[in-house]
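Structure first, then comments.
All protein chains but one are shown in place.
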Amino acid sequence: MLDYINSYLSDTVHVTPGEAGNFFWALVYIIAIFAGLSVAVIAMNWLERKILAHMQIRLGPMRVGPHGLLQPVADAIKLLLKEDILPSEADPLVFWLAPLIVVWTAFTVFIVVPFGPTHAVTDMNIGVLFMLGVSSLSVLGVVTAGWASNSHYPLIGALRSSAQMVSYEIAMGLAVVSAVLMSSLNAEGTGTLSRIGLVQAQEAQQTWFIFKFFPLGLIAFFVFAVAMVAETNRAPFDLPEAESELTAGFHTEYSGFRWSLFFLAEYSAMIAVSSIAVTLWLGGWLRPFPHALTGETWDLVFSLFPGITFMFLAAITFYSVARMPKHPYFRVQTIGLAGFGAVLALIGLALFAPPVRDRIQDVYWFVVKVAGFMYLYIWYRGTFPRYRFDQLMKVGWKVLLPIGLGVLILTAVSGIVF
Amino acid sequence: MPDATKFLSHLELGETDQTFLDSNELIINMGPQHPATHGVLRVILKLDGEKVLGTECVIGYLHRGVEKIAEHRTYTMFNPYVDRMDYVAAVSNGLGYCEAVEKLMNVEAPPRANYIRVILTELNRLASHMLWLGTHALDIGAITPLFYTFRDREEILKIFEKYCGARLTTHAFRIGGCLYETYDGFEQDVTRFLKFVAPKIDEYEELLTTNRIWVERTKKVGYITADDCKALGVTGPVLRASGVQWDLRKAQPYAAYKEFDFDIPTGTNGDTYDRYLVRMQEMRQSLRIIDQAVGKIPEGPIMAKVPKVIKPAVGEIYHSIEAPKGELGYFIVSDGSTQPYRVRVRPPSFVNLQALDQMVRGQLVADVVAVIGTLDIVLGEVDR
Amino acid sequence: MADETKAPAPPPSGEPKDSQGKPNPPSVEPVPAKKPGDPAAPANPGAPGSVATGSAPAHHEAAPAKPVGPAATEWHSEMVSRLTRQYGSGIREASTYLGQNYMVVDSSLIPELLRLLRDQEQFDYCVDITALHYPEKEKAFEVIWILYSFAKNERIRVKTEIVDGQVVPSSFSIWPTANWLEREVYDMFGIRFDGHPDLKRILLPDGWKGHPLRKDYGIIQQDNEWVQINLGIESGQ
Partner (left out) sequence: MQPVATTFFFYFLSAVTVISGLLVITRRNAVHSALALILALIGQAGLYLMLYAPFVAGVQIILYAGGIMVLFLFVIMLVSIEQSLKEEQFSKLWVVGLVSALALGGLFVAVYLKGKGIFPERVMIPPETSNTQEIANYLYGNYMFAFEIASLLLLVAIIGAVVMAKKRI
């Protein structure tokens, strides 16, 4: 058994555990991704509340734990303890199944997300195609959820959101195809659908696809960015759960743990879709200027980044500890915050250690880019009002689709010309 | 004058006739506890898919019988009731009622009282428009403006509280003038507020006016022509946005409005976007008025010589002012006793709400919410 | 609680017509001459104490003699003269009280006169329609139209007196705003308007019996039956 484990660790093997058929490590990666994802969802929950609040000149959760840090924990417990109501005439099987479908699709997408050249559960030959396919399955969950609640408003909400998701999938697909097309401009002339292959193609062509054939890459990225927001029913496209018109979209009848499944699925879908964008256009795990600023010194500098960020976070925490009011009521919170700061500092120090530093490089850059997208989601929510349903469809079909097609053709032409 | 049949509500609730895809129409209720109906308003929508075929408003959930109570209260006792009708613009209600009774008694409020009245009413108009903007934007999905507008509205409410102890239903005026002298530092507070809020209004504009989605959600939504407005008796910003340059403060000046120069912003094509622009301009005009007024508050008494017990002569009077929502009128009939024989309140929201059916027909469900927001109705005033 | 009801008809008295603008301060006017042609208001029985008669304040209880309030004066304008030429006795009275013009017309003229006012006299905005209830008069109800003309920036009130139960022709076809205004008058006073698209209660629940703003309807009176059926509670009284 031991050599089975070691066989993968030997440096000769440069393939993801899935491909190497090594189930043990694949399992380890799956567990790592699950843990990482839940931490990310908890962080997103807190971050979204805080950032949105500060955008709206208010403080956001401050009461539960220092600066509301325990708010996500409180939410999770609340949702677990809340009664899980099953509407009377609802169809029990489908009612129980709908959130599961949505969560399945949201999580299976992560088996092809490449955190590094070898850090992915597996790398399928049809990585991107598989992701699009699975994300289109989540529409089923939404539709069945709306139907199973057996009442007017969820049904209308479900139909609307599925129509929205279906029509934006096409725009998404087109944008992805133009990116894959860029990856095929290498020697043998055939691109690749595998996501690790895509990032390696960007590395080979020494440019992120967002900057390739200058405006085209950016436009394709823009089309994808808009489509992905619509795909996850977020920000300006969050019509299905538009409180002001219909009560609350397809998950009105859900409560307690089932509702939190939808909530969890929404966040992981957001992370998954932005990971596609990062892999396809922003050079997945590549650090910025991998070729322009090469050489020993630059590698060292960039490798210090993970450590620096965590030390910076720790500094912020300690600064806020200093600013905590001296009142005895806040003593526990100050200690808690100081402890949290210490943990961050420790992680920062660990990241400076050379062996850890090299391995963590890829994952760090990938996570930073995805975090950038998360901030964008929250920013959209703070500034944009909601699209009306027909405008939403108009943007999907009459704006994104033609642009997507145009970019695809232009990329092809420029691929041949240059 | 458009013919009246156009305004018939197409809501034959009895039968649901077939539509194109021979799916029956959908009759759904919006309200009375719907988040976007600004209070207890129930709108029965007749939908063909997303399109609204006709609406019917069911109101009266907040009916407190204010006019009946008036007949059993003396003139001064009825004064606080007036604030509870349009609780968002309570000061204007109070001003309207006090001026109507003063007119009935043929008494003139002293100039200092008139100036204080103008300042407080314009501050109240600002607060009402700010609350309108916050909730209207929230209905259409923009969450952030709500917090900006409520932060600035708080400043106004602080001034009210310092002046007369109450923030919302202020009961600031009495028949014959104002009860409270302005607290020392009133002028400084108001001027500081003016400097504070002027850039804030530009902030709201920055957030919304050029926001593509906001423009798309409001342009050509809830369209109503000037003739239809006049026919339906719609007044206030809704009428001005349809191109009619009419404002009671200019047409029939009351209190001290004669002495200030301000202009009446009007829109051109009477849709939700124009109403938004008109109200934003009105906020700036209010600032102009307050700025002119706060500098020149004349000295002198703040209360006219009004007998302790108010017993106006037998007779009737109709007096109306320009409330933030439109023309707010009081028709008071006195029978010589200390209690009014009849007080009829002509509420702008009640009459403006009647135009909802006309503005929303043929639009989509999401627009019903936007139009209710742009009509700026307050159910306390609609139901009385 | 028996509230004292009095005939609030404007006190008949003649006085020089003051300008349309701000009414001049109340001046003690000569002995109020009784206006002959005013059948509507019954002879005003010497109003108790409040109205001082004669020029010198007569002696009465401690409150200082309150001068008689401003009185309704004859309203002379070419529009009024045109209308009286056309309808003759239909226009019962056209006068100004505290600078506000109103005319009392016969109920038979209602839809025709209003349409004429809207078309010829440009009163294109019907501000309000309301009613008054004088239980002791045989013509118990008085329906009031408040009209305003944007062009002339002028506001007038048209009033008619109707018997209880008499149906008033609806002015919905003239000003569509009348739809809800008339529904409210019906809801509160019980005055029916024929020609109204769907005359039903607007503020009170549909099944409610009784019209609250009538003088004979008590202040705390409720439709107990409706309350028991719908709210299932024993109503307060």
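Letters are used for the chains, namely A, B and C, taken in the order the chains are written, and counting of residues starts over at 1 for each.
Please note the rule applied: contacts are C-beta pairs under 8 Å (C-beta built on N, C-alpha and C of every residue); 3 or more make two chains touch, one makes a residue touch a chain.
Just so we're clear, the structure is a prediction, and the values are computed from it rather than from any experiment.
Asks: Which of A:Trp46, A:Phe115 or A:Trp147 sits in contact with the chain that's absent?
Replies: Residue touching the absent chain, from the options given: A:Trp147.
Asks: Specify the residue from the set A:Met44, A:Leu69 or A:Leu132 that touches the hidden chain.
Replies: A:Leu132
Asks: Identify the residues of chain A touching the omitted chain, counting contacts across the whole complex.
Replies: Residues in contact with the chain left out: 21, 91, 93-94, 97, 124-126, 129-130, 132-134, 136-137, 139-140, 143-144, 146-147, 155, 158-159, 162, 166, 169, 190, 193.
Throughout what follows, only the chains that are shown with their structure count from here on.
Asks: Roughly how far is chain A from chain C, centre to centre by C-alpha average, rounded to an integer in Å?
Replies: Each chain reduced to its C-alpha mean, chain A and chain C end up 70 Å apart.
Asks: So how far apart, in whole Å, are chain A and chain B when each is placed at the average of its C-alpha atoms?
Replies: Inter-chain centre distance comes to 46 Å.
Asks: Mind pulling the chain C residues that touch 2 or more other chains?
Replies: Not one residue of chain C touches more than one other chain, so the list is empty.
Asks: Which chain B residues reach two or more other chains?
Replies: Within chain B, no residue contacts more than one other chain.
Asks: Could you list, by residue number, the parts of chain B that touch chain A in their complex?
Replies: By the definition above, chain B touches chain A via 28, 35-36, 50, 137-144, 146-148, 151, 207-208, 211, 213-214, 216-217, 364-369.
Asks: Quick check: in the complex, which residue numbers of chain B touch chain C?
Replies: For this pair, the touching residues of chain B are 1-4, 6-9, 59-60, 63, 65, 67-69, 71-72, 103-106, 108, 230-234, 244, 246, 251-252, 307, 311-318, 320, 327, 329, 331, 333-337, 339, 341-342, 344, 346, 350-351, 354, 383-384.
Asks: Hey, which residues of chain C end up touching chain B in the complex?
Replies: Listed in rising order, the residues of chain C that touch chain B are 1, 3-11, 22-23, 25-26, 47, 50-51, 66, 68-70, 72, 97-98, 100, 102, 118, 124-128, 130, 132, 144, 146, 150, 153, 155, 157, 172-177, 179-181, 188, 197-198, 201-205, 212-213, 215, 217, 219.
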